[in-house]
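For reference, the structure discussed in these notes is given below.
A selection of the complex's chains, in situ.
By letter and in written order, the chains are A and B; residue numbering begins at 1 in each of them.
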Amino acid sequence: MQFTAEQIASMVGGTVEGDPQAVVSTVAKIEEGHKGSISFLSNPKYTHYIYTTDSSIVLVSRDFKPEQTIKATLIRVDDPYATVAMLMQMAAKMLTPDMKGIEPQSAIAEGVEIDDSCYVGSFAYISKGAKIGRNVKIYPRCFIGMNAEIGDNTILYPGVTIYHHCKVGTDCVLHAGVVIGADGFGFAPVNGHYDKIPQLGNVVIGNNVEIGANTCVDRATMGSTVIEDGVKLDNLIQIAHNCHVGTNTVMASQVGVAGSTKIGCHCMVGGQVGFAGHITIGNGVQIGAQSGIPRDIPDGKVMMGYPAVDAGQFARQAATLARLPEMMKTISALQKKIAELENK
Amino acid sequence: MQFTAEQIASMVGGTVEGDPQAVVSTVAKIEEGHKGSISFLSNPKYTHYIYTTDSSIVLVSRDFKPEQTIKATLIRVDDPYATVAMLMQMAAKMLTPDMKGIEPQSAIAEGVEIDDSCYVGSFAYISKGAKIGRNVKIYPRCFIGMNAEIGDNTILYPGVTIYHHCKVGTDCVLHAGVVIGADGFGFAPVNGHYDKIPQLGNVVIGNNVEIGANTCVDRATMGSTVIEDGVKLDNLIQIAHNCHVGTNTVMASQVGVAGSTKIGCHCMVGGQVGFAGHITIGNGVQIGAQSGIPRDIPDGKVMMGYPAVDAGQFARQAATLARLPEMMKTISALQKKIAELENK
């Protein structure tokens, strides 16, 4: 996919200065520009790069006044940053297949209404009582359980499983292999074996949530496991039964959250972090990768380690740890000196 | 789903005391009761809660004698705990779709017999030579490989994959995305690259095993990877080739077990724990979350840490670690004092 300066200018309402036939196929930061890339200049701190960048095209504001010669072709627009974001969105739309309609080999239960704006791929299975919003895209081999609900504009990529009675909000993206609403891990010890505790609740996912490939969110024992609006979960994450994840919290890959734990809003959780069950994490908490969280954390803390401590303390501990073997020697030397002093 | 006291009493053979039209839709602990929930009183230690609980209905034993007025409607039964467990099982049955029959868009190889008591969903694929027990539920888009066997009453949720020659016992539950019998991770270094070592064995899963969403159990190089009766595995767990997991052992989410490791019976393994390969873990071992297990553990030990040590020792180490920076200062002070003493 390639575009000329002329084509881009006409798409974004800009004016070309330089070669209207300059061709680009990718976006790059102005300081990392290369032939065939388009960059933008928005922050005045980066202005000096425009004179050296190898990008073929640079988006600049209409009032930008160059002070030296510029190799790149310029396109003048009202807001260079907004324009580049728009161009990326347009490119995404071109690259991503725009699927519509119901493919013939799908299986949709009687009585389920599918709006004309939706896509239902082959081998997708939609159970009795499911409610599907407008403009929903259900890729091949998704499974929507009985009475499950999918909100408007949500995309389910191939192989997503939504168990019965679970709800997904509007404008969500669930990537391939996501499992929503499998049974929570609940067993009661009885005479040396385990009896299954029925998992009667569901999962409720808010709006604007994105969930990465093969991530699992288990249904609640009673009530709901809740993922609030704007949450972003990376791949291969585990959210156990009865957890609650607050709005706009972000978790990197392979995080595990044990049962009934409540995580606040606007938290940032690094990869492979583990949370104990039945704890409460405040709002705006940041947790370093691979940390282990055994207990509550108040609002706004930055934590790190196993078990996690304040990030500053973790750094000091790690530094001290590196000096431990040397410290051992110091102590032995002190013991000797004291013995000598005592002998005097 | 709502029930009145009257309906519940008739289902469980109890007698109502209070409002027969009291309505409940969920179960709650008596100390956490709220309007619309049903609780039970079994342990006498909790008796005082019955006078303050907000639960709409409480199950009590036939001989319970209240000493104050009680807001909730009572239902008298022989065994309140057993009754509430039964009610939860009944609710689970009502909530969970009871699927039967063979859906037309499934693919079942010639010669495979499916009993009338079974369910085979659309887009399920059953290969040649597979043996399917009675009352098995195979949800849409499951894959059963050649000569694989599935025991009576087992449930395979959507998208489970059972590779060729693997065996799953009776009364098992495998959640969405489980993969049983993918090749073990075996490669021989040859001239700077790796040659695949054929994985000729299989996986054998016992009875009453539950396996969580997207968990993987690899086939053995030779012989079998074995999951014994009553084992419960949470989501996103990795069990490598030739491992052996003993009866009634329970593992939380994201645990990883490397090849040929043998884990005993009745163990409890916390989330994200990692086991080295070719080690032996005794019976009744408990391992704290995120621990790393580099070597054998005898029966009955409680372990924690990376690398794991006795749980008591881990707690002491963690406490000492927190005091390390202060300790450093103490040592410096001692050095100074000794220097002064030596100068005298």
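The working rule: contacts are C-beta pairs under 8 Å (C-beta built on N, C-alpha and C of every residue); 3 or more make two chains touch, one makes a residue touch a chain.
Here the structure is a predicted model, which is why all the values come from computation and not from measurement.
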Total copies in the full complex, given that 2 are placed here: 3
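As a convention for this text, only the chains that are shown with their structure count from here on.
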Rotation angle (°) superposing Cα atoms of chain A on chain B, nearest 5: 120
Chain centre separation (chain A, chain B; CA means) in Å: 27
Chain B to chain A touching residues, read off their complex: 26-28, 88-89, 91-92, 95-97, 103, 105, 121-123, 139-141, 157-159, 173, 175-177, 208, 210, 212-214, 230, 232, 234-236, 247-248, 250, 252-254, 266, 271-272, 289-290, 306, 318, 321-322, 324-325, 327-328, 331, 334-335, 338, 341-342
Of chain A, residues touching chain B in the complex: 105, 107, 123, 125, 127-128, 141, 143, 145-146, 159, 161, 163-165, 177, 179, 182-183, 185, 187, 192-194, 196-200, 214, 216, 218, 222-223, 236, 238, 240, 254, 256, 258, 272, 274, 276, 292, 306-307, 309, 313, 316-317, 320-321, 323-324, 327, 330-331, 334, 337-338, 341
